[in-house]
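Take a look at the following structure, please.
With one protein chain withheld, the remaining protein chains of the complex are depicted in position.
Here the chain labels run A, B and C in written order, and each chain numbers its own residues starting at 1.
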């Protein structure tokens, strides 16, 4: 974290920040970077001044919950990855209490197994519209419950502060922390994978809509009478682009086995991509169609928000070579050229790891601010 | 069969036909109806003169092959149903020879088990584009093979004449045999069930396109970027209306179990229809969408062919109450009213039984004509 | 007309036909061809035996009525063009009686001005659904009236037999007369120009739907929410492809002047085609879109009717070079390849002349049959 940022957030003058950080360095709360390598396993970005929290201040657990999967990650206060875990577990049919019991149990077990030192906070990312102020999942395509008080429910069970966030927002945050260019102007991160989500940042801060939520751009109904989406609608962007959609359609084309769980795993997706890459004409059409939808989606973002940067990220980028021709053709044909020229488009290949990283970074930042506020008071 | 029809087909004057039938009655080939009830289990229509072939002249087996099912039916020469059988058996992944071996074996076993007396011919209906003159399946969504010489292959194996037909055409033929109104003018029968097919009759005779095939109307791509169809295309009429499509989409909505076979059985379809009927909003939308597609399909038929009659038939009519509101609205909004007024639309609730009945009727008719030609010569 | 045809139509044996034609040659009704050139201005096809009606037997007038145009043509009994005329005259706002008065007046003046010898009949082609048996225009996009008894109305005014026909059917008939290949099997002629129409022939005879009409295929609503069509619907095939549609859209793109009449003339269409051909990107898109719709339309015909031949004809073929790339891509992507392979597709560049030719040929044929029937009696 750079002093400038601390100052901006706390409304302190640079001079006051300098006093504060000096005092924190004395106390061992902050340390300066000794390695000279800003990327060595650290996920807390590239600060303008190399100043880190000591790794003895405790740790944070980042969690992602999908339809039938949980991803966990343990990070120390210096931002170093300590452990991670992947669990397959159907969650959608659980009631609210049961769901929170399961998640709390999963997190506790993970903390115990990994000997997590002094867990300060938990950050949890999930699909759906998340009230980030009150910690409520207002709506989610992967949870049966509505208006689920997930943060307080987990916090009570775990005895720790819990921060929740939309998963695409968490990934967007992580991506922007890695590249200062993406923290200036407006950056729209389209995350493609289990579903399709949008994390939108204005000058590095996540855009918040009504009720402090993000965006459900993946459920924009791009094509009337399009394919069925798991949200109950038809023709949503993710009904073409998400892994479950590609797998469902591939199944019908060549009668491959159904996935044992509704959301196909990476190992179920790989052969589809490889067969298409090898020239299977009908599977190629799947990616052609998906690429076209991706292009139309980017076009809507450009003409609605005119962001400076569009980032395509998430596991779905694994097939970007197959998506690209129709993506570019659609973007070209559906966008006013003068507007298209104002946005850069980049692809960040990224797994779900980046997502838990993002939510951990957000949790760490909250802790930092709390600490700084405490010290500054 | 009425004398008028015989005359028309053989180019004989009514007088000559009378002579011929008199001689056939003498020989016991033809019998007059004694029951007075023209519909008692007889499938050979309502002749203008009650004149039947004797049931001692042998029998005919009707077969329908779907994606993973075979339906069989044994009918005697008087047109009476003697036996039927339903077999679940995946067929799509079989090679040409293996497929024909399996079908021949299935038919032989059925004939043996049912003690079929003197099988004169086999009629087989299947999905796809069928060269009815040369007995070749040019293309089928449910068979891997192309240009499959199914009639000759089965004929060699069974030692009987084999007639093959597109399944929607077979059902259309059966329906028209039951109602003389549908044998005048132009009648378009839309069969909805495992797939969607069109049987089109002009003055009671099946329309034949290039290479003596019928129509693949169910694969008209009604909606660009629509749902995936099993033919490899997108947005086909059947990708909304066929059982497999409805079941696939219902599965995503409420996570019901996948069918054990790709094409869902009647018992898998029933709960979807019942839940929608009970008011499940998202499932109702499925039928709303399907009904709209059905309306657009009927509208295309009207504005392309201006038939006198449109018949909606097949197992999919089980949900006609759910389809009707959006069907009618779509038909209304997509058709020039003056043209819509020229076609009557009726729904004939019908199971796959009617389909095997149709192909049996066609086979019987061929036998009749052969016999009549023989006698007339 | 070949003897074979006469025989087929009158149900006479070849021998009887020979007797008949010999007698007609004696009487001077028929003449043999002396020029040796079967195409020298004659429109009556290439008979298997060069046998013509004498040009002294009278003449026929062919008429085409569009939205704001009338085309007239005088042909003698030998099939030679004698005169033609083009008149611009708004017709749509006229009531039924007034419309028939105007048309009758126009035809009478034309006959007088051209010194038409002994006019035997008038053939009139128009857009819309035409009851060809009773001579009634059931519906037309270019006439305000419905169920207009046009044939009898004109016949009373002119004192001649009047035959009416849908214009695309008339052109299809003319095209099939020029090429025997198109008279075998099924031929679907898509006429593109003022509107889009379909003339469908089975073994050389025009297909007749309910009430003896043809097809209103041009008003198939191919794209929900597409551009406005003059029929009142949206997204009709002709709302992309017809001259008026292309001109309307070009006007919005580059602010060219509105046509003085609603349907643009050939001279209004030429610069649009030439500018697109010269590389104007937005105008090229117009033809790209139109070509795609044409491809989808051909695909529907293939999968519904599986014709042996698809003919694209009419003034709109002037831009076939611009339409072709997207036409072929759409046809390819929207059609099952095995079915596409069964139909040949050809383009017949053709002006409205071919259309009046077609309706004249139909009128002449009726006269021939009448004459032959008379003689044969």
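By our rule, contacts are C-beta pairs under 8 Å (C-beta built on N, C-alpha and C of every residue); 3 or more make two chains touch, one makes a residue touch a chain.
Just so we're clear, the structure is a prediction, and the values are computed from it rather than from any experiment.
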Among A:67, A:129 or A:244, which one is in touch with the chain left out?
-> A:129
Residue, one of A:115, A:159 or A:209, that touches the chain absent here = A:209
Looking at the whole complex, which of A:90, A:185, A:204 or A:325 touches the chain that is not displayed?
-> A:185
Residue in contact with the excluded chain [from C:120, C:186 or C:223] = C:223
Residue ranges of chain A at the interface with the undisplayed chain | 129, 138-139, 146, 185-186, 198, 207, 209-211, 213-217, 219-221, 223-224, 231, 233, 296, 299-301, 303-308, 334, 336, 338-339, 342-343
Could you please point out the chain C residues that touch the chain left off the display?
-> 92-93, 223, 225-230, 232, 234-235, 240, 244, 248-249, 252-253, 255, 258, 262, 282, 285-286, 289, 292-293
For chain B, residues touching the missing partner are 224-225
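Basically, only the chains that are shown with their structure count from here on.
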In angstrom, rounded to a whole number, how far apart do the mean CA points of chain B and chain C lie?
-> 36
Whole-Å distance, chain A centre to chain B centre, using C-alpha means?
-> 52
Return the residues of chain A touching two or more other chains; collapse runs of consecutive numbers into ranges.
-> 225
